[in-house]
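Quick one: this structure, given as structure tokens, is what I'll be asking you about.
Note that one protein chain is taken out, while the other chains of the complex remain in position.
As written, the chain order gives the labels A and B, with residue 1 at the start of each chain.
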Amino acid sequence: MELSLFNVLDILGTMAFAISGALTAMDRKLDLFGVFIIAFVTAIGGGTLRDVLIGNTPVIWMENTLYIYLIGIFTILAIIFRNKIYYLRRSLFLFDTIGLGVFTITGVETGIRNELDPIISVALGAMTGTFGGVIRDILCNEIPVIFRKEIYATACLIGASAFVLLYNFGVNTDVIYIVTSLTVIIIRLLVVKYKISLPSFHLNSGKGNF
Amino acid sequence: MELSLFNVLDILGTMAFAISGALTAMDRKLDLFGVFIIAFVTAIGGGTLRDVLIGNTPVIWMENTLYIYLIGIFTILAIIFRNKIYYLRRSLFLFDTIGLGVFTITGVETGIRNELDPIISVALGAMTGTFGGVIRDILCNEIPVIFRKEIYATACLIGASAFVLLYNFGVNTDVIYIVTSLTVIIIRLLVVKYKISLPSFHLNSGKGNF
Partner (left out) sequence: MELSLFNVLDILGTMAFAISGALTAMDRKLDLFGVFIIAFVTAIGGGTLRDVLIGNTPVIWMENTLYIYLIGIFTILAIIFRNKIYYLRRSLFLFDTIGLGVFTITGVETGIRNELDPIISVALGAMTGTFGGVIRDILCNEIPVIFRKEIYATACLIGASAFVLLYNFGVNTDVIYIVTSLTVIIIRLLVVKYKISLPSFHLNSGKGNF
């Protein structure tokens, strides 16, 4: 099997989300296999959604055992080094951000390769990037991280739009992959460091639900 | 592109659910892109589930940019007129109900067009109609509205059954679309107005979970 940069990014995102899933699961005191399963679902969630929506089945991790072995290995590493990793909360946050960045790009690229409209490709990128983390948070019964004030989605949409733009200018795709993945990652890191936030909207309501 | 009544209903449901998603997201104080994303997922959720289950991929919103532009426009309108809309809680509830009604019908119709059994088509209709709202509520960490005592599912199943019945009597499909969509919407409105509820069942339990 020959590895394209697309595959490399996909694998990198898988590893990053596997670690992020394993750490979240350990934080919730799940047992050994619970940790494996959350790591697995977090890692394959985004790519699986991407493949199912586009009709690319069996989904990617079924056709290539590399993914499942990598998830296994990195889950074990996350378990062994859990306290070292955990103290470095920045690096944990970093894994989630790397997963977001690279999966966003694989989603956009899949859209473009299937000749979908650019704006659709951006939406597919955003869904691919965020779904692994969303499913991890839903399974752990937390409010999805996408809603915390970290401009998670914004970083992801800006990176995806940059991809489409550069692609239309004919830039070499390998260069685009790297530039746009880094764009997503750097925006998110900056946003958190400087506590930048987008406007939210006030509803003149007495209280609560409708 | 020629618009059939099927497409018109699909678009109407998309718009209604986009507004309902945007309002729910603003109520939860999400930021700008969070509002967009919840609006998007609520709007496309039902149709996406329908297409994935039937194997109609890439899913409908990927092949036709109309959906994403409409969601964008109606999300912006929902943001601008948020307080006007919000005060009219009835109209908010109405958007959710319209989405339910028309997506139920597009689900049933998809089932019939794919020559599925009538009862399967009804089930597909119910899942298509409810999934957008369910996913909106899960992402916003609320108990899905489907469980509040509004006979949400009942309205939807009655409308879907009416569709299959009328279809078997050979009624013109455009007439069926309109009659059954309105059936779902009117039943739900009546049920809420007159506080009709279906029986629920008492379990003789001391307490809690099993």
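As a convention for this text, a residue touches a chain if its C-beta (ideal position, glycine included) is under 8 Å from a C-beta of that chain, and two chains touch if they have at least 3 such contacts.
Given the structure is predicted, the values throughout are model-derived calculations rather than measurements.
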item	value
Contact residue for the chain not shown (choose from A:Leu32, A:Ile73 or A:Ile196)	A:Leu32
Contacting the left-out chain in the complete assembly, out of B:Ile73, B:Ile119, B:Val175 or B:Leu190	B:Ile119
Of A:Leu5, A:Ile79 or A:Ile119, the one touching the omitted chain in the full complex	A:Ile79
Sole contact to the chain not displayed, among A:Ile11, A:Leu77 or A:Ile138	A:Ile138
Absent-chain interface as seen on subunit A, which is shown	23-24, 26-37, 40, 48, 52, 55, 57-59, 61-63, 65, 68-69, 79, 82-83, 86-87, 89, 92-93, 138-142
Residues of subunit B in contact with the chain not shown	52-55, 111, 114, 116-117, 119-120, 123-124, 126, 130, 134, 138, 143-144, 146-147, 149, 151, 153-154, 157, 197-201, 203-205, 208-210
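Please note the rule applied: only the chains that are shown with their structure count from here on.
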item	value
Inter-copy rotation, subunit A to subunit B, in degrees (Cα atoms; steps of 5)	120
For subunit A paired with subunit B, centre-to-centre distance based on mean C-alpha positions, whole Å	28
